[in-house]
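A quick write-up on the structure given underneath.
For this view, one protein chain was removed and the others were kept in their places.
Then we have chain A:
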């Protein structure tokens, strides 16, 4: 099968995205996040005063990633046959294809083998490839991340899974000093082709320690690349590209996106690691986002379109390095930028992106860059409070209206 490298254009907004069923909201158990259709769509009236009321009433819908705005879906999936699957299955497909292709690829992490992966990304792989290639590690992030990096120094290509991104904080020394820096400090002698992946982000009332966004902590480590997937299509493509890359790549997945359904091509494809994805072209304002916030943005975009705005939505995908080419072209067109992210306000990806845009495209901006991010608080357990820590579509609509005045 010939591999095709897809640029980001138009690939993401497939129409057949399924949503979570609010009625089936159960206490989050790792292996069965519900995935079903929701018929209710929430149109949020603009402005903040009745937002809280509507939020508390339609609490469950607000947490849901709803269907994206119907746009030109020019994926090959719609032209060819393609097959429909969920995001975690797309990740698994990508991983399996790469493991078939290259015997140096192995997976290590907690419960990735016999258990099948806490989010089922590695389901079935242990049976197919054996214990030496799909390794169940004990609970010692520092050690098994270090081991993966040591193995990579000799030429293996481990995919290291953090059961939750937050646990990788325990391996920070290995990721920062060894993973990121060994290529440089050895004068180019060693390459570290690891992929470090795992789910992060605010889930459904998982508590402060299990709702972390680690992009902000890792972003200044020199020598690594960071990507965030958001659809089954780019999940599989980025997984494959990350495994094939000679650089260490951190692939950020999101706990709430694993059950998104989409049709992806049958043929082999990979996505460019450094490229952003144009979700919805527009004229009035550039909205930059990634991961789960893409869906909140698209939801807000529906409202905005009804109000007569034409937002351009770009899923930046590549968190390090930023795809300033795509972003720059967009800024030059629209002259207004809104960044919507799930990272913390202080020192997050949005903060860096704001700085980068201001530095590079200051002359093209008609308004200051606005950044909507999560609040600088530990994520509370209570559902209503948790909602308020994360950016909601209503706030996005308000921000766009403000910027476009």
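Some notes on this structure:
Going forward, a residue touches a chain if its C-beta (ideal position, glycine included) is under 8 Å from a C-beta of that chain, and two chains touch if they have at least 3 such contacts; residues count from 1.
Criterion: contacts and distances are computed from a predicted model.
One subunit of the complex is not drawn; among "Pyruvate dehydrogenase E1 component subunit alpha", "Protein phosphatase 1 regulatory subunit 19", "Elongator complex protein 6" or "Nucleolar protein 11", its UniProt record names it "Pyruvate dehydrogenase E1 component subunit alpha". Considering the full assembly, A:173 is the residue among A:81, A:173 or A:220 that touches the omitted chain. For the options A:81, A:185 or A:358, the residue in contact with the chain missing from this view is A:185.
Considering A:145, A:164, A:303 or A:354, the position touching the chain not shown turns out to be A:145 (whole complex). Taking the complete complex into account, A:222 is the one of A:124, A:207, A:222 or A:378 that touches the chain left out. Of A:156, A:305 or A:365, it is A:156 that touches the chain left out of the display. Along chain A, the points of touch with the absent chain fall at residues 106, 132, 135, 137-138, 140, 142-156, 173-174, 177-178, 182-191, 222-223, 225, 245-247, 273-274, 321, 324, 359.
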